[in-house]
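A single protein chain has been removed from this complex, and every other one stays in its place.
Showing chain A:
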Amino acid sequence: MNPILECRALGKSYSGKDALCDVNLTVNRGRIVGLLGPNGSGKSTLIKLANGLITPTKGEILINGQQPGTETKKIVSYLPERTYLSDWMRVKDIIELFTDFYENFNPKKAYDMLQKLNINADDRLKTMSKGTKEKVQLILVMSREADLYLLDEPIGGVDPAARDYIINTIITNYNENATVLISTHLIADVEQVLDDVIIISNGCITMKGSVDELRTQYGKSIDAIFREVFRC
């Protein structure tokens, strides 16, 4: 079987400025992977390339052996860094939209999670706090039965208790053959649930490996390793 995500000599530059350069990467199925890096390191660029929102300047990126397109979008569930949903919509309307739009969307799952987090499906997005909106978005994304979940900063704006619930949702809801790629700088909160980490800076991969291997090698947490590598 093809790896779920593969980058070959992948490069992306924005008007001459390199955002990613020569990235070679293979992400296998059934993994929870942390994509870590300081601000402006290329995390979102990599995720956008995987979604086909932008196209590579050099090299290629493959999802399940295919270039990003209609076929890959069926199996990729993406949480963007900014919302694209309209403010006036009620949660139940969005759920209807998603059910209509995605074959693999499971509305029951979405309603279960909404209930757990005490979110009323009749509420409109514009009446919600920033954190609640983020929760709704993540619920929508995790309610799809996808092969690859690309989560761009999923827990940035939510409180620690909800963060725990969300992380728990991620580990209990994904199926064994699905891969979850989480970009974040809240490393301490997620490292316990990650299989592997990819650390990037200035558009290049500086470190990758399994969490337990890196902990054994350095004798410290991924969070501590990150702070050491990127000390300002």
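The rule is short, and it goes like this: a residue touches a chain if its C-beta (ideal position, glycine included) is under 8 Å from a C-beta of that chain, and two chains touch if they have at least 3 such contacts; residues count from 1.
By definition in this document, contacts and distances are computed from a predicted model.
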Record-based protein name (UniProt) of the chain missing from this complex, from "Nickel-dependent hydrogenase large subunit", "4Fe-4S dicluster domain-containing protein", "DNA-binding transcriptional regulator YhcF, GntR family" or "Phosphoenolpyruvate-protein phosphotransferase": "DNA-binding transcriptional regulator YhcF, GntR family"
Contacting the left-out chain in the complete assembly, out of A:Ser15, A:Thr70 or A:Thr172: A:Thr172
Identified contact with the non-displayed chain, of A:Val193, A:Met207 or A:Val229: A:Val193
From A:Gly30, A:Pro107 or A:Pro160, residue that would touch the chain that is not displayed: A:Gly30
For chain A, the residues touching the chain missing from this view: 30-32, 164, 167-168, 171-172, 176, 188, 191-195, 211-213, 215-216, 219-221, 223-224
